[in-house]
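Accompanying notes for the structure given below.
For this depiction, one protein chain was excluded, whereas all remaining protein chains were kept in their positions.
Each chain carries a letter (A, B and C) given by its place in the written order, and its residues are counted from 1.
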Amino acid sequence: MSTATRDSGVVQVRGEVIAIRRAGAYHHLTIVAPGVAELARPGQFAALAVGGPTTGNLLRRSFSIHKVSPSGTYGGTLDLVIAAKGAGTEWLTALRAHDTVDVVAPLGRPFPLPTEAVPTVLVGGGYGSAPLFWLADVLRERGCTVEMVLGAASEDRLFGVVEARRAADRVTVTTDDGSAGQRGWVSDVLPEVFRRTGAPVAYACGPMGMLQSVTRVAAEHGAVAQVAVEESMACGVGVCMTCVMPVRGKDGVTAMVRSCVEGPVFRGDRIRWEAFHDGVCGVPEDAVGAPKVGGH
Amino acid sequence: MSTATRDSGVVQVRGEVIAIRRAGAYHHLTIVAPGVAELARPGQFAALAVGGPTTGNLLRRSFSIHKVSPSGTYGGTLDLVIAAKGAGTEWLTALRAHDTVDVVAPLGRPFPLPTEAVPTVLVGGGYGSAPLFWLADVLRERGCTVEMVLGAASEDRLFGVVEARRAADRVTVTTDDGSAGQRGWVSDVLPEVFRRTGAPVAYACGPMGMLQSVTRVAAEHGAVAQVAVEESMACGVGVCMTCVMPVRGKDGVTAMVRSCVEGPVFRGDRIRWEAFHDGVCGVPEDAVGAPKVGGH
Amino acid sequence: MAVDLSVTLSGRTLPNPVMTASGCAANGRELHRFFDVSTLGAFVTKTVMMDPRSGRGTPRMAETSSGMLNSIGLQGPGIHAFVAKDLPWLKSVGARVLVSIAGNTAGEFADVAKVLVDSDAFDCVVGVEVNISCPNVANRGLVFACDPLASGKVIALVREQLPRDVPMFAKLTPDVTDIVSIADAAVKSGATGLTMINTLLGMVIDTDRLRPQLGGITGGLSGPSIRPVAVRALWQVTAAMREGRFLTVPLIGVGGVRTGRDALELIAAGATAVQVGTATFNDPTAPQRVLTELEALAESHGVARISELVAVAHDRMVIP
Partner (left out) sequence: MAVDLSVTLSGRTLPNPVMTASGCAANGRELHRFFDVSTLGAFVTKTVMMDPRSGRGTPRMAETSSGMLNSIGLQGPGIHAFVAKDLPWLKSVGARVLVSIAGNTAGEFADVAKVLVDSDAFDCVVGVEVNISCPNVANRGLVFACDPLASGKVIALVREQLPRDVPMFAKLTPDVTDIVSIADAAVKSGATGLTMINTLLGMVIDTDRLRPQLGGITGGLSGPSIRPVAVRALWQVTAAMREGRFLTVPLIGVGGVRTGRDALELIAAGATAVQVGTATFNDPTAPQRVLTELEALAESHGVARISELVAVAHDRMVIP
């Protein structure tokens, strides 16, 4: 079933859905996907083909890996949390047990882990919390303390509040409408969390606006934010150049880098947030190879 | 569910598959399709949308109506016999009970029935026999005797041999490879059948080559052949002009007529068989509006 | 609050912007079994020429990924039979009719228009669509709409035959290097509007028989697969008109519309009205369904009139 893929850290496999259940506004899928669990690290993602043999939707859909388990009754499994929003996610969330789906995983760079046992803050927006519980487990194994902040528009759009209580040392919940936890945004509660924990590092996954404010608040408290971004991706494997964003390298030089292979996790302070505006992102003038005035 | 369609003899309805089972090389589908049974006559067909919401296959697939039943536990049903050969039929034959499928039916002109109780010959090639059992019932209700000839390439490609024994007064089976019945083609046995029955009319459904030979043999025995043709159809409802074939009208004038609305049943001797050649059909020079030499 | 769906095309006000596409709805009777064709903004008839035409041999179609190829060869009864039978029927059910015409020569277009204008049922005609995306017998079969001069000539000759107040739409092919120059020529020659786009020239080979699948070898590609080309063509011509490169005329968008959302896409690019073609083969009620879906969508955008959405995307670009 699984395609042996040249010891390259990624497999392509015809997965079998073994469980699919609602979780608030989302669907939680468990897929038998041999080979993925052994390779995956928190923060990486999976790219799924959608629509079946007659489909007109050719592009893969990407999802953060929620968790993996190397063995089990059915072989290694992969868990994803999917919000139905368009043709592809509607097809995926309508799958039934024993249906098959083509999976390429794991993809992208995982969250970098601290070398020492430090306090950490994990921030998830909506389904963005999906990869954080597994990350929390790994961090706690390394002796880090984990404080989690989960935010969403409304209660049904929160994911994993119960699991958070198990995985983290402390959990704060916010919703825009106050239907659960504190009314407001995660950025409202974050300053207090950083103050309290003195965490030198925050991990975040969620909408771009949230990632930007986590980065800002972290910086204000001397912390580094590691953020998992979500940019439109056509291939997910690094060959199409659609998923780029302006990121400053270690050398201080900005380039349009592929978020599927050099991300999806970036240091928040390296992302050129000012280039993003209402769903569109421009090329900063100082980026490598940026169009010259009057040029291309 | 069913769209009331203006008392126009056809309905569009979201059908529900209630049974699907193999029958030799074919799949036999029973679909709840309220409204169809009341309107349908033997020889008409149904056009089904395929592929589901994300599909890239836009065109409907046409199938002879095998039988209908106006009421039942589930409401009116429609039975079709489908050979999986391409994307659309593969999708249809992979449907499971309770899946839904968009059906437009009944379409086209049915087999014209004799006004008197006469002997009749019904000839089916492959799945082409599907509409003939229902036709046989109707003919026998009218006092006609029915003799059936079923032919196919091999035994698994015969459809309804058992049902034929019930529906007809006598049944002859032929297969190209001799795996069932007599080895050979239906046209090998037909002369004898016409001689024996003295039938003034034959009804046939199957591949074009077979329809042509049924027409020829019928004519040789002074009988009229009513044949249900199969031409590539994009719409099935008469609006696209893809399904045309050269047919001589009552006035003797040949026109390119739509087989979906003026057919699929034509008098065999009206079809300009000589225009067909290896899957391609030309426009006879004497057809209405035929290209003039050097013209369009 | 209900959205006002009416649109005005070159002086004629239609109750809504949704139409059938020429050649995808025959001349009305067949679809009338599925929905009342008079509920559409207009009914666009199959292109008719002077004489009856048999069209091409078969196969005439090939399914393609999210689309199809056709090579019908403009089969039709000829303009005299059309005005004697089809047009009166459309009038009798209360349809507003946009009549699509063509000719083998520029002169034939004009002759067809004349017969139409002189016909009894002409008062149900809300415009003429001049299908210049067909071969010009006088010029080695080159499609009229591939050449600004030939396009302009046809349009000017047809214009002479039509009463001043009858809207005339030139239907353009996308198979050109510069569609704006063809649009320009058509408008300068008297087209009061443009319909875009006709099919793209395409071909399918049967890989079992290893020969062209269509009897006519090449065919016209249509369906959702070509919608991005239609949107682009509407956008380019609208942009040129907004820049004042030629007179601003209404555009009718066609190409790959299957849903109300698709219709809105063409409208936002610049179309005042929208035609539904190939999607009708998938769903015979498609034109009516598109209208219903479009209405709901316009409502969700909070506009009072659908016309507020015409070309709206030109004003909403984000330049970061």
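The rule is simple: contacts are C-beta pairs under 8 Å (C-beta built on N, C-alpha and C of every residue); 3 or more make two chains touch, one makes a residue touch a chain.
Being a predicted model, the structure only gives us computed values, none of them experimental.
In the full complex, chain B touches the omitted chain through residues 56, 275-282. Think of the hidden chain as still there; on chain A it touches residues 3, 5-6, 8-10, 12, 49, 56-60, 102, 104, 231-232, 234-235, 237-245, 255-256, 261, 275, 279-283, 287-291, 295-296. In the full complex, chain C touches the hidden chain at residues 57, 62, 64-67, 69, 146, 175-178, 200-205, 207, 209-212, 215, 217-219, 221, 223-229, 231-232, 235, 256, 261, 264-265, 268-269, 297, 301, 309, 312-313, 316-318, 320.
We take it that only the chains that are shown with their structure count from here on.
Ranked by C-beta contact pairs, the top interface belongs to chains B-C. Centre-to-centre separation between chain B and chain C, using Cα means, comes to 35 Å. Under the contact definition stated at the top, the residues of chain B that touch 2 or more other chains are 56-57. Listed for chain C are residues 65-66, 224, each touching two or more other chains.
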